[in-house]
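Right, one structure below, let's go through it.
Removed from the display is one protein chain of the complex; every other protein chain stays in position.
Letters are used for the chains, namely A and B, taken in the order the chains are written, and counting of residues starts over at 1 for each.
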Amino acid sequence: MQAQLEGSQAVARAVALCRPDVVCAYPISPQTHIIEALGALVKSGQLDAEFVNADSEFSALSVTIGASAVGARAYTATASQGLLFMMEAVYNAAGLGLPIVLTLANRAIGAPINIWNDHSDAMSVRDSGWVQLFAETNQDAIDLHILAVALAEELSVPVMVNVDGFILTHSIERVDLPSADEVDSLVPPYLPRQSLDPLDPVSIGAMVGPEAFTEVRYLAQVRLQRALDVIPRLGEHHLEVLGRSSGHLVQGYHLDDAEVVVVAMGSVLGTIKDVVDDLRANGEKMGVLSITCFRPFPAEAVRRALERATRVVVIEKAFSIGYGGILSTDIALALRGRSTPIHEVIAGLGGRPVWADSLRETFLAALEGTLVETTFLDLDHSLVDGELARVAQRRRSGPAAENVLRDLEMSRRDS
Amino acid sequence: MTERRPFAITLDVGSSLANLTGTWRTERPVYVHRLPPCSAACPAGEDIQGWLYHAEEGDYESAWRAIMERNPLPAIMGRACFHPCESACNRVQVDEAVGVNAVERFLGDLGLERGWRIEPGPDTGRRVAVVGSGPGGLSAAYHLRRRGHAVVVFEAQADLGGMMRYGIPAYRLPRDVVDAEVARLAEMGVRFEVNHWVDDVNALLAQGFDAVVVAVGAQRGRDPGIPAGDAARILDAVGVLRSLEEGDPPSLGRRVIVYGGGDTAMDAARTATRLGATETVVVYRRTRDVMPAHDEEVLDAEAEGVQMRWLSTISRSDEGRAVIEIMTLDDEGRAVGTGQFEEMEADTVVLALGQEADLSLLDSAAQVHVSDGVVHCDEHQRTGDPRIIVVGDASANGADSRTLTRAIGQGRLGADAIDALFEGREAQVDSPRAPASFDRLNTWYYSDAERTVRPRLEVARRRDTFSEVVGGLSVDDALFEARRCMSCGNCFECDNCFGVCPDNAVIKLGAGEGYAFNYDYCKGCGICVAECPCGAIDLVPEPR
Partner (left out) sequence: MSTERTPVRFYQVGSFAVGNRLVELERRSAQSDPTRANSLTSGHRACAGCGEALGARYALDAAMRASDHQLVAVNATGCLEVFSTPYPETSWRLPWLHSLFGNAAAVATGVAAGLRATGRGHVRVVAQGGDGGTADIGLGPLSGMFERNDDVLYICYDNEAYMNTGVQRSGTTPGAARTATTEAVGEHPGNRFGQGKDLPRLAMAHEIPYVATATVADLFDLESKVERAMEISGSRYLHILVPCPLGWGSVSSDTIRLARLAHQTGLFPVFEARDGDVSAVTPIRHPEPVESYLRLQKRFAHLFTREGEVADRATVARIQAQASRNITRYGLLGRDDD
């Protein structure tokens, strides 16, 4: 069914089509529209599920854990601080092997508090044992949620679908919403790997000491890696049923002849592809590699996709303070043994727009071989220089964020 | 696709049974059977806690049979015993003693009412003569019959029962009760020869009896030889009680002095009141606190109007009067005369200064040693001649406390000694048991319940009647009273140990079977010991 839908509505409808048993919600921007929509669907009777208004994100994921442990299909959504607040439960859900699906409406992490989009939240849980999928479009978001439920339940692992906050969640696009029958064929009824059942009681959540902890972790690694086989398989199923698929680990764009390849995740790929199209029209041999599955990291697929690349530019919406790009580190590891130069471009932090012009400039520099190793896209050098000078002068230089805002205001007045 | 359970994180239920936590233990609990103070105090050796256990369940026949293991006369003892068990009862320290005596009477009466029987043992061909049909003689006869020996009881009087009939007034022990319990012995095959005075124990042995139980009692009142005028009326308490029983009550007059401080003195005083005395005074040379009579008797006598005169002796008696010397106690608590005298009006002086046994039947028995009017016996009531057993008041054993209960206990010991002689075995000794003292109890667990008071005949109706003063318990009251027993030192299956063990290391074996410890898991924490209401668990060092 074709429809003009807000991204959040589209996600909510997709989730509802997957027939969750328990939906648990605690509001945080920019996730709110998703859970509001689901709440309305439950309240109106269109979705037969238990809808629990939790008292915190920590509780929200905990409720979901409980529901999943008794064999119920369980779903929740959050963003940013909310994900951090549920962090303990994030690891716990993965450790217990519970097939929970969570939508992460990607948002920056404070301080300074910031409600706008970047990928810091997703990156903060990359080691937790969840599958992490990134949606490029709202259509992707719909299809990846449907895939996520089947994936989670087949492997008994939790899956997080990353949808860029505001950029996707609050934008209205035409999408194709699958029918209930189509989703039913893509998401088989849930047969839990384990379930709390008075007829077959077990103890779930034992304390494991040094004698077996390494083995438990090794098995988790093996299980999560299996997603690298299952996702493409589910993708093929999507193609059969829907005539399209988001079920791939990575997706190449003009990689056949590309020398400079831009790698990125999420909605920013749309802008990147536009710029690359323009540059290709000018004869530049550029391509794009979008990473759909970030965890488990599809190293082999990345390595293959970048086989012909002579230079790689990674555009990423988060970075590891004190070192650098996170995705670029993973890419570098995937290309181990090759000499391909890798450039990291940190872009779009805290909702900073990623302008096509800025990208074009960056890509041209890459093509010319003048791009530096690390770039903070559109960084206002005068602002940071001013603050750095202030800090160098005075011990009590005041809060950086406020200082920068003041400088920004001053420069605006000056102009 | 359902896979095997996740490794390590998910576990199969109850698998910790593989972890034997008993290895942590340094001390282990063990169940014990301690000697409750009631049984320790019972001269008849009754397992009181044991028979109350059955009564608590309403299983009265089992309770009655448990009594009958030791005491063949529960209906009598439930009336006439001075129940040292109750004085010793640990429950005194909680509220009041368990009314053991009342429950015993209830069971004894029920036994008579229902006609419960005890079967004699298979015939052994042995014959035993019992001289005297008082409590000691009857007890010996009973226990000998249970072992299958033929028993003939010789009684000098016309009726059976000895002091139970001729010493204890009917208002304390109705005669139909005595008759009924004696009849049950007759049904067991005990032969009774009444009006048969035995004057030579050796003659009985010569007649073919394999052994003789001498249970002649102490029937003769002691006479201190009070200076008396010709017209003075001085009677002996035992004689008064006997003649009353024989249907020939003596005339005592309006003012009666009873001289003495024992239970017989109380019986005589209360009898005098019933025979028409308007002023009965007990004269005793010492003070109330050292008076040998049981409190209950003294209180009953006082309630019936009997007056007490302490620190007094009778120095002379004449017609209508007696001269009293006022006494004082010296440093050692002995009564000494003060030289001050008073006169009291008295139509009769009744002497109740103790009794003596007529032991002439033993004169021919060279190996039997008599001194101070009593026969020396070992702890099995055996004399120097193992075929001759002496029980009851004639025995030197426990001569300072001559009671029915003691006689019943000795009767059983003597019977066992004879049986042992016949069988060529050692006489039985109750295996020593550590005492179940009060400090071992956890009394929290016992329901608050004050003693049931037995109904009593109104005082006004006691003065002219020999009707029984103390009534029996109803079924409900008897059950209630039995359930007040704290079962000191002996498991009564309250399930506390089974419940309070944090390690489920107590196994419940089933009704009547008690419990066992599962030392595989017991960590030796001792909670079961601390929370056992009756102190039936000890904590002992773990064996190496």
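Rule of thumb we're sticking to: a residue touches a chain if its C-beta (ideal position, glycine included) is under 8 Å from a C-beta of that chain, and two chains touch if they have at least 3 such contacts.
The structure presented is a predicted model; accordingly, all values stated were derived computationally and were not measured.
Residue in contact with the omitted chain (choice from A:Leu41, A:Ala89, A:Ala108 or A:Val262): A:Ala89.
Considering the complete assembly, subunit A touches the hidden chain via residues 21-22, 24, 49-50, 52-56, 58-60, 62-72, 74, 88-89, 92, 96, 196-198, 201-209, 211-212.
Mapped onto subunit B, the interface with the missing chain covers residues 8-9, 11-21, 24-25, 56-62, 444-447, 449, 475-476, 479-480, 483-485, 487, 492-496, 498-505, 508, 510-511, 518, 520-521, 523-527, 529-531, 533, 539.
Quick note on the criterion: only the chains that are shown with their structure count from here on.
Separating the CA-averaged centres of subunit A and subunit B is a span of 92 Å. Of all the residues in subunit A, the ones that touch subunit B in their complex are 95-97, 154, 156, 191-194, 201-206, 208, 212, 215-216, 219. Looking at the complex, you find that subunit B touches subunit A at residues 1-3, 5-13.
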